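Sending over a structure as structure tokens; questions will come in a sec.
The complex appears here without one of its protein chains, the remainder shown in place.
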Amino acid sequence: MLMVQNSYIEVGAIILFGIGFMILLLNNNMIKKIIGMNIMDTSIFLLFISIGYIHGKEAPIIVDGEINAMGYVNPIPSGLMLTGIVVAVSVTGLMLALTIKLYEKYGTIELDEIMNMRSD
Amino acid sequence: MSRIIELFPFITILLLLIFGAFLTPLIKKKSSIVRTNIAINIITMMMNLVTLVYVNNYGTFIFKFGHYGSPFGIIFHIGPVEVAIAMMFSFVITMVSWYSFYSIEKEIEEKRVGFYYILNSLLLASLLGIVYTYDVFNGYVFLELSTLAACGIIIVKDKKENIKAAIKYLMLSTLGSGLVLMGIAFIYSISGHLSMEYIHEAIVASSLAKENLLLISIVLFSIGLGIKSAMFPMHVWLPDAHTTAPSPSSAILSGLVIKAPVIFLIKIYYVVYGFEFVNSSRILQLMLIFGGTGMIMGSLFARRQKYLKRLIAYSSVAQMGYIFFGIGLGNELGLIMAIYHILAHGLTKSSLFLSAGSFIEQTGFKKIEDFKGIGKEMPVTLGIFTLSALSLIGIPVLPGFISKWNLALASIDSGMIYLLIVILLSSLLNAVYYFPIIINGYFGEDNLDGKVFKSKSKPIKELIPVILLTLAMIAIGFMSGPVIEFIRSGIYM
Amino acid sequence: MINKLVLILTIPFLTAGLSYYVGKKSERIRDLLNVISTSLVFILIIMLYPEVSKGTIEYSIHNIMGTGLHLKVDMLRYAMLFISGLAWFLATMFSTQYITRYRHRNRYYMFFMLTYAFTLGVFMSDNILNLFTFFEGMSLASYALVIHDEDEFSHDAGISYLSMALAGGLILLMGIFLAFDYTNTLEISGIAKGMENVSLAKQYILGTLFIIGFGIKASMFPLHTWLPQTYAAAPAPATAILSAILLKTGLFGVIITILEILNGNVVMSYVVFGIGLINILLGGFFAIMQRNIKRIIAYSSMSQTGFILLGIGLVGILGNHGGIALLGTIMYMINHAFFKLLLFFSAGAIYMILKEMSLNVIWGFGKHKKKLKMFFLIGVLGIMGVPGFNGYTSKTLIHEAIIEAQHLTHSNFFNIAEMIFYIGGAMTVAYMLKLFVAIFIDENKNYYGQYKNRLKKRAQLPLMILSVIIVFIGIFPNSIVRVLGSSGKILSYNIPVDIKFFTYEALISSVIILLFGGFIYLFIVRRVLIIKKDDQLIFLNPSYNWFGLEKDLYYPLFTSAFKGFSIFFKFMDVLLINIVNIIIKISTFIGNIDKVILPKLEWDKMIVVVDSKKMNTDINGKIIKTSTLAKEKYISEKENIKNKLVEGKEKIIETNEVKNQRLKHIVGNYNIKLSSITFSVFLMGFVIVISYLFIFTI
Partner (left out) sequence: MKNILVILPLILPIISAVAISSSKIIKDKYLKLFVAAVVFLNFAFIVNANIFSDLEIIHVITVNEFLDIYFHIDQLGKLFSYMAGFLWILTSFYSFEYMKHEGKERRYYVFFILTFAMIMGISYSGNLFTLYIYYELLTLSTFPLVIHADSKEALQSGKKYIIYSFVGATFIIFGMMILFSISGNMNFIGGGIKGIGEYSDKTLLLISFLSMFLGFGVKAAMVPFHSWLPAAMVAPTPVSALLHAVAVVKSGIFALTRMTYYIYGPMLIKELNGDDYLIPLVIATIVMGSIIALHQDHLKKRLAYSTISQLGYIILGILMLNPNGLAGALMHMINHAFIKITLFFVVGSITYMTGKKYIHEINGLGKHMNKSFIAFFIASVSLVGIPPTNGFVSKWMLGLGAMEANQVLYIVILLFSAFLTAAYLFPVVIAGFFRRGDDEKEGDRKELDPPRLMMVPIIMLSVIIILLGLFPNLVINFIDVIIVDVF
């Protein structure tokens, strides 16, 4: 229990990951799948940022005078996650575009029905 | 001069990204886009060649972005392995582009031709990035980039099967990259670094304390990258994607795209975690099991296929099995052979796909049984196909044989002789599904009825890239000694 | 100057080749050529005598067949050479008339001469490998003679002959291997020397192999099965040669084995002696039963072989005193050759005229044929052992040897042997009487002397010569003994000179045999085996359906063994393929797992089965269009189908087939779901779990 208290953000991230994963796994609807994937990605971002965050420290933005480097949280994870979010967004974008295409071609975005139409 | 040469890896990526991917779309004339991109590809290849010679003469060098060394800056590590693989990548892409120059219009709509070339450049840039980089997160970004670009060259054909296959690929791929990112998060939480060497130092310092975390992260990396490189049980996206894509794209996908993550994985294993930890964890056995089953199951699946390209795609699964098998052996020779097989298979499989593509293009058939007697109509192309297939089957001197031979030696070295049976069984199965195609192609009275000699063969001009690929394949078979020595000089262990 | 031995060996070979090609041009020249060359060889053999009488002649040519060709002639071999030379000469002369009505005459002469050459080789070679070579060659060449008629019967006989001969040859070869291994030499004399250092058990093995190998040719029991049918099948001159000479090659081999190689080993000698007794009884018994002339004479050959074997055995048993037995054996071989030639020639003459061999037809044929009757009678008297004819001399010698053996060992065994000797002699008398009386004494209305002058002079000449010889030897036996004994020793046995043949005891025993034989003929043969009916004689052969070694034992044994082997090895033959097929099936099964089993096609088919009239054909896999409309259509069709199914369920009895289809459909649907992305993701999760388990738990 102590561990959960200490690292509730991480635990939350993992739970989120699981939720996203389950959505991805169990839904046939493409849009829902994409949502699930996004939840998954987000959970990872959360985890990453939580690693960088140290309770009681400031964001590494110089507001009033320089303080010791120990006074700031690690900025790198946040920076990285910006990239990660960009990547995730682009992937989501591509995925959505593909979903549209899918609907045009098959007339549905329910994957099981699409699979039923397999003609080979 | 040497300073300039050390810039080459960076310049190639920049060139590809800026000129190939971002600036050429501004050009209106389609043919100019194509020509520019091919030119850039050729330049890249040349530069890589120069770098290769340079590395061969002066040894490994490190390129620092903006002169910031690690841990703060991103660095490229350009050693023999990287440069050899980069050379292979750029060579294959150049040849495929050259090939597509004549034939891609027949497979995709004309308005998308330029798009296709742009994506090719983007893909090459990202792949080179994965190969060169010594920064995990940088690697992740390149990995995602390559996924997107690869998706692009699948859906460029714009048939409904393509869309479906691309979605399947993209979905799994993002799952995989999610896992990789998770893994990065874990090791970052342990080490606080992103540069591979520094992570390694930190891990060595704290390996005992954080062992579970390390194990979790290594599994995450293995599975995540395994999906991307079609490791056996997660190969399900591969056949669809490779079958439906246009043939040149298939060549690239099979030859290159699934190879880059393996390089990344090798780096993570041996540069990030280090040999001791990897060897003490059981991850290598896991690789060995997946690789070995892949080698056999891939071939078994391939044997049942009715469509030519699908068969070749499944064969890729088997061949990836060899690579993972080599990694899983956990000794130096095994690792060398994994890398050697990446080179060999990249060349072989791309020429296989290109020749299969020209069969399909010229005849309009897709099923294997329709290709009976194809050798009468397209003798040269089937000849190329035969050579490549023979390499995969393991006829001596051809690279496929070399890697099998050395993998076997490596498995004897590691004391697991029973693995030889896996290798041999797999190559036998290869023979079982490739030979009927060749035999039915060249021989058979009923097959050759009504076929006119060379009636459908492509002009030799259009086949030159494929022939060059085949020649390169034979060359690395014949020069396997020097090639292996070269790889050995830069192996991570 | 070419060596005479080589000349003797090569002339028949050359003649064989020549006669085939000359015969294509002119048959007369060919006949002449054959007669001349056989006479030439015979003359050469006679010319050898001065040298042989002084001692052994040897001659060797190196580097042929790796071991060289080693020829040797001593007195034993010379006797053999002599009778073969004479026999061939006569048989060739007889053939010139006999064979004219046959087909493939050129071939006949070729193989006839080839057989001659090989036979001479057998008798002359000192190297056992050479001997084997000639022996095999002889078997193969004589095969062509056996099946000369080319009908079913002769082919059957031929196969029996050839397979036994080959088997014998190979067994002999086995023996040769062993001999070479034991003694490291191939010279017969060398082997004999080397045998002294070889353990007894090995000697027995070797001896058995050799005796089986030679014994097949010598028609030793139980390896005689080829003999009757072969003799019956071959043309008469060939049969004569087979019986007179080829049989002797086998006996010669046995002599070599027992007396030379094994140095007269006593145990083996007893074995041969015993086999000889069996041969006498069986041969005689079956000869009495037969009604085919050639068969009778054939079985007679077997019986006579028994006497010779008896002699061989006695030599070994008597050891240093074996001279008289050896002399008797050799004499017997010579005599047997002569009277058998005469008998077969006469039978051949009958066959030539009538084309029939069965006594049921030819009885009474010779009533009015004086000359033939005389020749035949001389032969019969010779074989019966009537004093004054040659058979008597050799029988006397062997009888004396038996008595000597009894004196030496005081064993009752030899008393019994003597009894059997008597019975055997009596049987000979009986079957010969049967033959003679049936053909030449009984009166048959069918034959009234119409076939006069069918037998030409040149065919009569051999008969005449033989008759003269038989009588000559019968009256002056010592002339032969002197010739044989001129070198003093044969095979290290001292040969007595000037034996008194016409002693009281010998004459008495001869008379006993004759009387006993006559008794058998009168009271058994005439009563049981011959039936008189309306002036017709009918000869019975009760042994026709009796247990035959070949028919009832060897043939079933070998065929069943062969069948068993065949089944086993056929299984072996396809074993691998079957295994591979099974593996392929398994791999197909595995390989299909990832492939979606499309239930839709099956589904449609099922619908067609249920209600074929109402279905539109266009829904078979072609309903998928890229518009939503098509999709709706698809779904509605699907609904329809389901509804129809439900209706059909009420109307039509749901067969097992339909049930299975439904099951397939469900499984297929499940499969589709699993092969989708969902499945992939599921799989990935599964792999992760497995990986964790693998890493953390193991």
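List of remarks:
The first chain written gets the first letter, and so on, giving A, B and C; residue counts start at 1 in each chain.
The definition used in the following text is that a contact is a pair of C-beta atoms (placed from the backbone, for glycine too) under 8 Å apart; a residue touches a chain by one contact, two chains touch by 3 or more.
Keep in mind it's a predicted model, so treat the numbers as computed, not measured.
Hidden chain, full complex: it touches shown chains B, C. Set against the missing chain, the residues C:I64, C:I441 or C:I582 yield one that touches it, C:I64.
Touching the missing chain, out of C:F153, C:F565 or C:F686, is residue C:F565.
Of the listed positions B:F115, B:F365 or B:W405, the one in contact with the omitted chain in the full complex is B:W405.
In the full complex, the hidden chain is touched by chain B at residues 393-397, 402, 404-405, 408-409, 412-413, 417, 420-421, 424-425, 427-428, 431-432, 435-436, 439-440, 442-446, 448, 478-481, 484. Residues 63-66, 103, 129, 132-133, 136-137, 140, 144, 147, 150, 155, 158, 162-163, 166-167, 169-171, 173-174, 177-178, 180-181, 562, 565-566, 569-570, 572-577 of chain C touch the missing chain (whole complex, contact as defined above).
Here is the rule we go by: only the chains that are shown with their structure count from here on.
If you draw each protein chain as a dot and join the dots that touch, every dot ends up joined to every other dot. Set against one another, A-B and A-C show the most C-beta pairs in contact at A-B.
Rounded to whole angstrom, the centroid-to-centroid distance between chain B and chain C, based on C-alpha atoms, equals 73 Å. Looking at chain B, one finds that residues 160, 167, 171, 175 touch two or more other chains.
Residues of chain A found to touch two or more other chains are 24, 33, 105-106. Note for the complex: chain B touches chain A at residues 137, 140-141, 144, 147-148, 151, 155, 158-160, 163-164, 166-167, 170-171, 174-175, 177-178, 181-182, 184-185, 188-189, 192, 194, 307. Of all the residues in chain A, the ones that touch chain B in their complex are 17, 24, 30, 33, 37, 40-41, 44, 47-48, 51, 74, 76-77, 80, 83-84, 87, 90-91, 94-95, 98-99, 101-102, 105-106, 114, 120. Residue ranges on chain B touching chain C, taken from their complex, read 160, 167-168, 171-172, 175-176, 179, 212, 215-216, 219, 222-223, 226-227, 233-234, 236-237, 281-283, 285-286, 297, 300-301, 303-304.
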